[in-house]
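Of the protein chains in this complex, one is absent; all others appear in place.
Showing chain A:
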Amino acid sequence: MGPEEDGTNPMDEDGDGDAEEQGRDMEAWEKAYAEDRSWEALTEDASGLLLAVDVTQQQRQHRRRFAASKGPRIQRGIIRYVFVVCDFSRAAAEADFKPSRMGAVANCVEAFVREFFDQNPLSHLGLITIRNGVARRLTDLSGSPEAHIRALRANLECSGDASIQNAIDLARGYLSSIPSYGHREVVILYSALSTCDPGDIMDSIAECKKANIRCSVVGLSAEIYICKTLCDKTGGVYSVAISESHLKELVLEHAPPPPAVAESAVASLVRMGFPQRGAEGTVALCACHREVKLGGGYTCPRCKARVCELPTECHICGLTLVSSPHLARSYHHLFPVPGFEEVSVQLQSMGKFDVLRLCYGCQQELPTAGSKAIAGVRLECPRCKQHFCFDCDVYIHESLHNCPGCESLVK
């Protein structure tokens, strides 16, 4: 204890000398809280929820952030073919992520798979694991989230070295056979700090670039040069996680469709079938499992074969089978709701406020010039001129993608 104190004290004096002169009784971090007194700005509403006082300012900030995050309207690659590579080498056994790197990766992949199919209903996903220096395909490219999650849960063990080259070569092999309109991607969750490859990895990276495969890596340990090169060359994103929640955030960033690069895929017309769902209680043989199934199921409109779930390819005639809701999930990218504009509460004449006293969406009272009781911003749709509250604005633009006012006008 003694020698250590002697060693550190001189350094402390050098560093903190100035601070001690100013406020001896309070540490710097304490002062930040003591002077700000941010808790005093909080009030409780009628039901006991905490409210920040300057609601209007906060709401404006949120709107600015949201407008900035949307950015310019770009084309996105909606039909994606993605291989998720999980590194289950020796390094994945490390317990710096809880319960282990492997466990954290498995949890993230599970969340990712669900989110991916929610946002990209027509896309396909496959899993690859690296173990003992060998890459192995766990699941083929398919549209069923449950199959991937089941396969991953059944294969949780780690050993040996990791090899990026083996993984991307394997993924490239499978991705080379997909239709030309698909966007090819590889997402690697990499635990190891090294890669043990059979050949020159630069050749593999060049091959990936030639095949228009976008490779992204999420690292769990530290930034590695070869991963950065791989992402840079193929147009992907490289990020390194610092904690479990950060890891999840980084992995889920790959769920929304990425911006489409002009060369990466060809626009084409794809022939698709929209099968009808069979009535409950009918018995039929399904073509995918070759089993007798009771109820549900869909019938291919071309060859009348029965399949169990959508989207898929007909096992008999090869027609791509989707349901119209799958397509409709992506339409809000095409026809977005115009951004609402803030209406100045002070400038409005009182006459109009009598008519537009309530939010058109949720019937909540809107702020008026007279009363100070309701804080917040008042927003107007540029198309239908109806007024909305802040909460409805957020909901309409982030989840609903419909303006209730415009929808209740005859076009």
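Details
Note that in this section contacts are C-beta pairs under 8 Å (C-beta built on N, C-alpha and C of every residue); 3 or more make two chains touch, one makes a residue touch a chain; residues count from 1.
Everything that follows uses one rule, which is that contacts and distances are computed from a predicted model.
UniProt lists the omitted chain of the complex under the protein name "General transcription and DNA repair factor IIH subunit TFB4" (options: "RecA family profile 1 domain-containing protein", "Mitochondrial ATP synthase epsilon chain domain-containing protein", "E2 ubiquitin-conjugating enzyme" or "General transcription and DNA repair factor IIH subunit TFB4"). When the missing chain is restored to the complex, the residue among A:154, A:222, A:292 or A:410 that touches it is A:410.
Screening A:265, A:287, A:307 or A:343 for touch with the missing chain picks out A:265. Only one of the listed residues, A:126, A:143, A:258 or A:275, touches the absent chain: A:275. If you put the hidden chain back, the residue from A:212, A:239, A:312 or A:368 that touches it is A:212.
Although one chain is not displayed, chain A still touches it through residues 47-49, 73-75, 78-79, 122, 179-182, 212, 260, 262-281, 298, 301-302, 319, 322-325, 327-335, 359-364, 391-392, 395-396, 399-405, 407-411.
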